[in-house]
Structures are given as structure tokens and as C-alpha cells.
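For this depiction, one protein chain was excluded, whereas all remaining protein chains were kept in their positions.
The block that comes next holds chain A.
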Amino acid sequence: MPEIKVTPLGAGQDVGRSCILVSIAGKNVMLDCGMHMGYNDDRRFPDFSYITQNGRLTDFLDCVIISHFHLDHCGALPYFSEMVGYDGPIYMTHPTKAICPILLEDYRKITVDKKGETNFFTSQMIKDCMKKVVAVHLHQTVQVDEELEIKAYYAGHVLGAAMFQIKVGCESVVYTGDYNMTPDRHLGAAWIDKCRPDLLITESTYATTIRDSKRCRERDFLKKVHETVERGGKVLIPVFALGRAQELCILLETFWERMNLKAPIYFSTGLTEKANHYYKLFITWTNQKIRKTFVQRNMFEFKHIKAFDRAFADNPGPMVVFATPGMLHAGQSLQIFRKWAGNEKNMVIMPGYCVQGTVGHKILSGQRKLEMEGRQILEVKMQVEYMSFSAHADAKGIMQLIRQAEPRNVLLVHGEAKKMEFLKQKIEQEFHVNCYMPANGETTTIFTNPSIPVDISLGLLKRETAIGLLPDAKKPKLMHGTLIMKDNSFRLVSPEQALKELGLAEHQLRFTCRVHIQDPRKEHETVLRVYNHLKGVLKDYSVQHLPDGSITVESILIQATAHSEDQGTKVLLVSWTYQVGILERTYISSSSHWS
């Protein structure tokens, strides 16, 4: 039986380091190639030795697909392609291809230049790696090779995020990457057609959350920011350079404009300007409203939001600062956090998910005393708020996607084991499909039931459809024919044709049955009675009384003879070919009833 095998190298019952191996109909595909933010050792990258101990990865993988530019989905790419060694094609969408190298370069800088690590990939490696990338458009079917084809769908989440359908023959897998089912301030909602894949691999970050209305969340967020600013406090919003940052900027920008607020909003520089540039460039990937209004005003040209300088952090008075990175694990956001943490007037708003082990995760779990580098203890007096702004689908969104795509199996990745367990149950209850949640390194095998195309001659088809009832929609229809499997091809031909081709003689198989009935009358009278009865019972069939005293019902032959010993007993000889089934049963039952 054909099967699809899925092995997560990362993101199996975990968030971060997304990397999933799929083998489908003999093709091996790697989905995403991310890094883990919680680790600084070897565990940060997927264990590629799982694929092969020695030898080029290229020989074992047909292609690599990157769903979007977040580092936990593409962070290990240069390491994988340049240091481990892979020369095959890497597929991603145009915006991802444009933005990905910037983030990788930034990541490299922080790791190598700031932390001083060696044996890390270089700028040149990033460039070389990007040369192997093939950019795809939405809904464009790309033939990787003769059999394997992939197709991207819009996923919302961040600019250029895509879901991918991987298809070999009639078997298919959909990998969602990260996606969002509710449109936000700058991106639209994920959408997929009813493609009925054999397997849907979906993220499940918010497996147990059904979020408030987006508007509620926005209102809460603005209220909190506004109150703090009115009080004269400073607001720190740690974000990743791309994605939520742009959404929140648009949100604050419009709010400032509407309320005529004067407090400055800063955005930590560097990546941002480049990033905004790309948002302006790929305006077709944003949502309808921005696309419609960009002629008058490009929403990504902010009026109130200015570039941040390190010195501004010490300025008196209220301000709002967006700083990277989003989980407070390093960089500017952490520096500012340290400066402001002591004042209870200030506030930090975490707009997204925080991986375990990061400062963000710690303060959100209510820790008020943090141990920093060098044994320093930092007391957190500022207010800590959490606002789920990350653009992942919530439980309802995941269900919605499953309903849209109608997969035969679902596999959960990119989430926490406990929460996955819960969602898994819900999915199984709801859709009656199998749901899997393999851990890293664990292989899930899914058996598929592929439909196999068979050639049929038109004559046979017409002949067969003419018999019996009319073709009924969507219902399978039984046909009579011979399947010839020859030279890797399947053909359905008529039995005569098959016999001819194979040079065989036709044999007829007939069943006979003798029924004894007590009837004192003459033979021909008995026959006549049987004939009349059959005519009455089998209205739709042709019942004939032949001159030689036998009755035929279609191909069934009935003859009556007197019993050699007992003249009162007549023996009915019934003979039918193996093809006649139902009719025979009717006959038998009716005749027995009659007798």
C-alpha cells in the first residue's frame, strides 16, 4: 500500500526550528529549515545527519520548501546548504526571497560579531545559498521534476508567507507553515481551495486558544498604550522587525493621527527601514485595503513613527518604542528593558509568543526578579502586559482551514505537546479524520488510497453505461470488463478483446440446480404455470417460452421433466451463467414461494 512518511526534525511537539521531512511516492521533500531561539548550542539547528550520515544531502532530497522568512523557518538554511551541503532547488515566494537574506545576515551578525561565535555561516554563504533559491508565485504550479509538483497558497501570517501543496501523481500533502485566518491591518487571511490532500501538516501554536475579536484586542492594546503615555510613562513593545511590527505601527499611527497625540513613537532602526521598503515594494501581497489606498498614501510611510537612537532611551517624558527582537532575549529591546524595568510607570507589552527560556517568557510567567549576565539581579517593577497579536491561526482558524481543505489526515506541528493533544482530540471528534502529532525524529506513516487511472475503450464504456440504470452522479458504478496490466499500463477492455489479445479460448461456466416440486400435472402444464408465474413476477425481464418446452429468462434456462420414479414430482432444471446473480436469487425465492 502506498504511504506517506513524515518525520519532523524540528517543530515536532515544539515551537521553533521548523524542519519536516516528507517522503511521498518516492520523493523526499524538506519543509522549512529553521533555527531554535531557545538554544545556543548545536540544538539550535535541525539534526541533518538524520537524513544521511555521509554523502551529499542533494542525493537524498528532491527539493526544499521555505514557507516564510521567520528565522525559525529559514534560519538554518545557509548552514544546511553551504556547510552541510545541498545543491538542489530551494523554493520560496518572492517576498520571502527578498527579505530572508536580510534576516539571516542580521542573525549572523548577532551570533558572530556580538557573541563572538566561530564556525558559523558567513555572509558569502548566505549569498551562495540564496542563489539556489527558486522564487514562486501564488497559485503557480511548479514542476520540480516530472512527477513532483508544488503550488503556493496565500497564508497571511507575514509578508510573503505561503502554504505549499506538494503533489506527486494523485497523492498530495499540504504544509501550512504559519498562517492566519483573520485578516489584519496589513495582510489578508489565508485561503486554500478544497484540494482534499491526503495529509495536511498544520501549525498549532494556538491550539487551545480562541481569541477575542481582533477589534477588542486592538482596542485593549491602544487603551493600555494611551493610558501609560498619558501618565507620562514609557511603553516598550518588543517586536520582530517584520510582521507584527508593521501591523502595530499602522495601528498606532492611525490612532495617533485620530487622537492627535504628540508623544513620540520610535522604531529601532536598522532592519526596519529596509523592511518597510519591502513592504512598500510587495504591496500586492498585503490586504485589500492597503492595496486600494496605496495610490493616495502608502500605509507604510509613517508620519508619527521615527527612527530610534540609543540616546533617546534616557529622554524624559512619555514615549513608545518598538524594539527588536520580540522575545527580549537579546539586542536593543533587552537593553531598553533593563533601563526602564525599574519604574512602575512604564510598561512593556509583549505582542506575541515567547519561547521558553527567553526573558520575555520569564516575565510573562510572573517572574519579578531576573538574573542577568554577570550575576546581576534585575528587579522588574514596570507593568508587564501580554497581547496575543501574533498572526497565527487560533483553534477556530485551524478548524476552519481543515474544513476548507478537507484533508484525509491531519498532522500537527509547531506547537506544544499538551495543547496539541487537546486539539488532536477535537479534530478527530469533529472531522472524523486521523490526526497525528509526531515528536522530533519520530516518523509517522500514513497509508494512502490512491486512485489509479485506467484506460478504457470508448466502445466498452458506452456499452456498459447503456446497460442498467443511468450513470448516477458521484456514485461508483460496477462495470464488466477485463483489466489488463501490461508494460506499466492499465487497460480495461471487454472480455472478448482480452481473450483475443491473450490468445485464449473462451470457456463458459454454467451453474445448474434441480428443484423438485410436487405437481401432478403434465410437464408442459407445469412449464406453463412456471412461465405464467415468472411473467407475473419478472415484469422487467424478457421471459420466453420456447417451442421445445423450455423457458428462458434472459440467459437462464429452465426445463421441467417428470421425475423418473415419481410422476407427481416434477424436476425443474435451472441453469445459469456465472454472471447472473440477482435474477437467479429472485427466481429461486419466487419459485420456492410458489411451490
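Rule of thumb we're sticking to: a contact is a pair of C-beta atoms (placed from the backbone, for glycine too) under 8 Å apart; a residue touches a chain by one contact, two chains touch by 3 or more; residues count from 1.
One rule holds in what follows: contacts and distances are computed from a predicted model.
Its record in UniProt calls the unshown chain "Integrator complex subunit 4", which is the match among "Integrator complex subunit 4", "Glutathione S-transferase", "TSEN54 tRNA splicing endonuclease subunit" or "Collectrin-like domain-containing protein".
Across the entire complex, the residue among A:V229, A:I265, A:A313 or A:M350 in touch with the chain not shown is A:M350.
Across A:G169, A:P183, A:G357 or A:P450, the residue that sits in touch with the chain not pictured is A:P183. Of the options A:K131, A:R215 or A:K539, the residue whose C-beta touches the omitted chain is A:R215. Of the options A:L364, A:M382 or A:C435, the residue whose C-beta touches the omitted chain is A:L364.
Considering A:H304, A:R338 or A:K396, the position touching the chain not shown turns out to be A:K396 (whole complex).
Residues 182-183, 188-189, 191-194, 206, 208-215, 217, 220, 258-260, 287-289, 295-296, 350, 364-365, 386-388, 394-396, 399-400, 403-404, 418-419, 421-422, 425-426, 429-431, 470-471, 473-474 of chain A touch the missing chain (whole complex, contact as defined above).
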